[in-house]
Each structure stands twice: as structure tokens, then as C-alpha cells.
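One structure below.
A single protein chain has been omitted from the complex, and every remaining protein chain is retained in its original position.
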Amino acid sequence: MADPRFFPASGPHRLADIARAAGASFEGDGERRFAGVAPLQSAGPEEVSFLDNRRYAEALRATGAGAVICAQAFAEQVPAGCVALVTAQPYLGFARVAALFHPRPAPVPGIHPTAVVAADAVIGEGTEIGPYAVVGAGARIGAGCLVEAQVTIGAGVEIGDHCRLLAHCSVSHAILGSHVVLHPGARIGQEGFGFAPTPDGRFETMPQLGRVLLGDHVEVGANSCIDRGSQGDTVIGPGSRLDNLVQIGHNVRTGRGCIVVGQAGISGSTVLEDYVTVAAQAGLTGHLRIGAQARIGAQAGVMNDVPAKTDVMGSPSMPVREFWRAMAKLKKLGAGREG
Amino acid sequence: MADPRFFPASGPHRLADIARAAGASFEGDGERRFAGVAPLQSAGPEEVSFLDNRRYAEALRATGAGAVICAQAFAEQVPAGCVALVTAQPYLGFARVAALFHPRPAPVPGIHPTAVVAADAVIGEGTEIGPYAVVGAGARIGAGCLVEAQVTIGAGVEIGDHCRLLAHCSVSHAILGSHVVLHPGARIGQEGFGFAPTPDGRFETMPQLGRVLLGDHVEVGANSCIDRGSQGDTVIGPGSRLDNLVQIGHNVRTGRGCIVVGQAGISGSTVLEDYVTVAAQAGLTGHLRIGAQARIGAQAGVMNDVPAKTDVMGSPSMPVREFWRAMAKLKKLGAGREG
Partner (left out) sequence: MADPRFFPASGPHRLADIARAAGASFEGDGERRFAGVAPLQSAGPEEVSFLDNRRYAEALRATGAGAVICAQAFAEQVPAGCVALVTAQPYLGFARVAALFHPRPAPVPGIHPTAVVAADAVIGEGTEIGPYAVVGAGARIGAGCLVEAQVTIGAGVEIGDHCRLLAHCSVSHAILGSHVVLHPGARIGQEGFGFAPTPDGRFETMPQLGRVLLGDHVEVGANSCIDRGSQGDTVIGPGSRLDNLVQIGHNVRTGRGCIVVGQAGISGSTVLEDYVTVAAQAGLTGHLRIGAQARIGAQAGVMNDVPAKTDVMGSPSMPVREFWRAMAKLKKLGAGREG
């Protein structure tokens, strides 16, 4: 079970409540108690597991878990004595049950005596500000937020309700919606990479006069960077999630629900429509438009617009089917057999 | 116009002063007043815009801006009532006008009471040291510098005049010239990646006994890392600019005016001559020499020296012309048509 030093548990919980949280149906005694969650391979009779990938079907049949959240197709494979919690979305169901057993601690309202908070900053009700946090002039932080140790919030920044700014992140020149999460070391709002060459070989900075706007429920990974706009704003649409070590250049705009995986980078002024996925270490040049639900493959190098619902891979990128055909030919070249 | 919460404006300014700042000529009333800058698409009659890319020529013809900085070739396309500010370098001109309207605030001289500054550290006149900054023994910081919140300056570090060390950056084992900028989370001077394998399968650290030298006007992006030298120094030449999430390995040396774009990496002991450009996510192996004005393409993987004024792309990299020819052939392979 989860290490109680790090993950205090709220259980036990009744099977009926667990099923309701999971949005799952079951047969059996709804009063049966469970203590926590665990993986199939290690769970015991007081723990709940899940299966969402047939790769682990064997682990399902051998599990010691007391209950397993799974799709109907696997329900009859759960061992005797184990309750199947049946749902069409077992991964989502398990996320909700895990959260039931290990609810995220609420912020402890109050401002640590060591926090430096500007006199005209406004802090919402129920918000926790941690040791050595710095909140600048005129900043406004919403209700029920968590601002961890050593976070720096610049002058004028606006932060909505129920946001979490984790240790060591910094945010300036920005407006955040509600339920925004900045993971440790995230850097929001700094000056982007804009400068004009002079005739005598120097670079003069182009003032970056825009902001960063993060929509509701946006999450930004550890040590990721989002530069503010040069004249307009850099905008991350509601619900979008960025993994760690991601770079977002100035004036990028994304729609809702975009996913940008670790170490990917999006150059300035590129636009992502809704629900675009950019896989790990991919790179997009500037001034592109990526259509809704497009999927950019890992390590792809995108230099042209990508239509909606199109999957691309490679550098320079091409539609996935073409890519694999080209790679198969290349592999034959490598194996010494002509195309 | 720029959000006044984040970008206080110094205007209004006279057209004649704006033109002088831009290095531009114009026809019209030099006393006409302007309030700020804005993009072509949204500017009003009291705002100044610019055009430096013919892609936006249509926006120029439709603009509501009161003045537009542009090249002679576009001067007759500015709408009636709009003043053309003509210069051969509109981008540079606009940078100077934007800075005129939104001058960077000067440091507020003084040391925040919470800053921990070693007794023998020397702080120059007019320098601002922010909350929770830490300045180590024997460090010397020049005049007119800005050291933001939570910056860590290690023992013995020397920093020239008019430098800006932004929130959360750290610098040790380093000597910085004047007008150096470290963006948030930049890491300067830490131990590089050097260790000796032992016969019994362990690694012993090779002491890294060099420093980092940053020339005048060098800028280092957010969360970028520059490791100190192992015996000699890691040197970034004057005026060079590094974007975010860049990695510079120990003993790298660059000439003046080099540009390293986001997430690129340069391995140890590689040398860049003057005015080299390394595009986003490119990687250079160690012990290379990259000639002056060479341009390394995005995501390139450079494993050999590159001559001066040469453009390379690909991984492994090759001259650009060869690269595109190879890609065209590869694309045909992918489309099912033989070379």
C-alpha cells in the first residue's frame, strides 16, 4: 500500500462507496471494507486494484486483491473471492478510487511568518502561503490556493481559486485561471527570446510586452518554461497539461485539452487547436498551425502546418503511414539489402 | 496596448522623438503624440506598430495604427492618416521605440533586509538585492545590478555592472562581465559531468577545477545550465544569447554573438567561433570546432567539425542542400515510389 509517511490514507471505505466513486457496478456485499489501493501484483484482500491493459490479464487472474476495477470483458477472469467493479472506464474509475483513499490534503489557511507578501497583495480565503514565498506588489491570489515554499509570484500577477504553485516555481506577467497547477521549478512569464541584430554585430532586446494566460485546470510540469508574449499573449487553453522540461516560446497559443509530453518544445507564435498531443522530445518550429486532435509523434520535427486529426512522425515530420514506410526502406538499406 | 499592471508606460511621446529612437525618417507633424505600441492588427491611432515581414503586408494596409515603422518598400502601403516611419531596419527600430514607451525599470538601490549577504561581499552602488537572495563570502557584485528574489550567488563570484540575475537563478565558480542577464532558474557554474570508472564498477568524480566566464551582454535563458570547466574555463563570448533549457557542457567555449536556441545542447570541450547559430533542440558532440557564422539546424545532431559559414541539418548532420535532397528521396520511399 502507499507509504503512509507520504500518503496518509482516509480509509477504510465501504465497497458501495468505492463502486460509486469508480462509477462501477458490482455484485456482493456493499458493506465490505477496504483499506487502500495497490497494484494487481501486490494487492491483498483489503485492497483495490485495476486492469486497463490486456497486457496485464495474467496478473489479474493471479491477483490477491479484494476488488478489481475492470471492463466487462475481464469481469469473469477475476479470481474467486475478488469482486469485479465493472466500468467502461477502469483507468478513470481507479483514479477516483485512489483519490478517495488518498485525498489531496487541503491547504492549511494562513501565511507563513517568513513569507514576504506585498502590502497591497490580495490573498483569498483559505489560501496557504508557505515559508520564504515572495508575493509581489498588487498580486491577487484566489481562494483555497496552495503556494509552497520559496515560490515567487511577481507584481500584478493574478491567480484564480484552488491553484497549486509548488516549491520553487516562479510566475510573473501572468494571469492564471482556477485549479492551475505549477509543478516544482516551473517558470512562467519570463522574457522570451526576442532581439534585433544591429549593424555592428550586437543584439538588442525586443521588449516582450505580452503576458502568459493559463486557462482553468492547466498544469505545467517541473522545470518547464512558458515565455510571455511579445505583444500579444502566450495562451495555454483550459485543461491542457504540460509535462516536465517543456519549452513554450512567446506568443504560442493552444486550445483546450492539449497535451505536451516531456522535453518537447513549441517555438514562438505556433498555434495548437483543441486536444492536440505533442509527444516527448518533439519540436515544432514557429508560426505553424496544428489542427484539432492532431498527434505529433515522439522526437518529431514539425516544420509545416498539420491538419486536424492527423498523426505525424519523423524529422522533418510526415504522416505516420509514410514515415513507417520510409523507415522500413531505410532499415533495409541499413541491413545491406536494397530497397 | 501593453497591460499597465505589468508594463508601466512612459508616454506619451512626440512623433519626432519616436522617429529618432527608431532611426527612421517620416513626413508629418513631429509634435503628434503617441501613447504606446501595439501590433498592426489591434493598434489604434495613438499607437505605433511595425512591419518587418511581408507575410503581414495585408495587416499593414488594414491597420488602424497611427504610425508604422517599416522599410521604404512598404511606405506607400500605409493607410491614409497613418505615418510611415521609414528605416532599413524596422525590427530594430521597433525594439527601440518599444523600449522608449516601456523602459525597463531601473534597479531600486538597496539590500532587502531578508537577503543574506556575507560580511566581506562587495555590492556596487545602485544595486538592488531582493528578498531571500544569498550572496556568498568574498563575492563582488558591480554597480546598478538587479539581483531578484531567492537568487544564490556563490562564494568568490564576480559580477560586473548592470547585470540582472532573475528570480531563482544560481551562480557559483564564475566571473560575469557587464550587462549579463540570467533568466529565472538559470544554473551557472555547477560541477560538470566528469567521472572516472574504477575497476570495481564504481564512478569517482573528476574534480572540476575550472570556472564559467560570461562575457559582456551575455544572456542565459530560463532553467538553462552552464557547467564550469574541468581544468580550463567554460567561456561564453560577449553578446551571446542562450534561450531556455539549454545545456552547455564543461570546457565549451564560444566566440561573440553566438545564439543557442531552446533545448539545444553542446557537449564538453566543443568550440564555437563567432556568430554561430545553434537552432532549437540541436545537439553537438564534444571536442568539435564550429566555424564562424555556421548555422546548425533545428534538431541537428552534429558529430564533426563544421566549416565557417556552413549550414547543416539532420542527425547525423550534413550540409543543408544534401539534407533536403536526402529527405526528398526518403519521402518518396515513404510514399511508396522508388527513388
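Before moving on, here are some points about what is shown:
The first chain written gets the first letter, and so on, giving A and B; residue counts start at 1 in each chain.
Convention: a contact is a pair of C-beta atoms (placed from the backbone, for glycine too) under 8 Å apart; a residue touches a chain by one contact, two chains touch by 3 or more.
The shown structure was predicted, so the numbers you read here are calculated from the model rather than taken from an experiment.
Set against the missing chain, the residues A:Arg32, A:His102, A:Arg228 or A:His250 yield one that touches it, A:His102. For the chain left out of this panel, the touching residue among B:Gly30, B:Gly81 or B:Pro316 is B:Pro316. Shown as candidates are A:Ala38, A:Leu51 or A:Leu176; the residue that touches the absent chain is A:Ala38. Among A:Pro109, A:Pro184 or A:Pro197, the one in contact with the hidden chain is A:Pro184. Residues of subunit B that touch the chain left out of view are 116, 132, 134, 138, 150, 152, 154-156, 168, 170, 172-173, 185, 187, 190-191, 193, 195-199, 201-207, 209-211, 223, 225, 227, 231-232, 245, 247, 249, 263, 265, 267, 281, 283, 285, 299, 301, 303, 315-316, 318, 321-326, 329-330, 339. The set of subunit A residues touching the chain not shown comprises 2-3, 5-7, 37-39, 89, 91-92, 94-96, 98-99, 102, 104, 112, 114, 130-132, 148-150, 166-168, 183-185, 217, 219, 221-223, 239, 241, 243-245, 256-257, 261-263, 275, 280-281, 298-299, 315, 327, 330-331, 333-336, 338-339.
Throughout what follows, only the chains that are shown with their structure count from here on.
Between subunit A and subunit B, the superposing rotation on Cα atoms measures out at 120°, rounded to the nearest 5. Work out the mean CA point of subunit A and of subunit B, and you get 28 Å between them.
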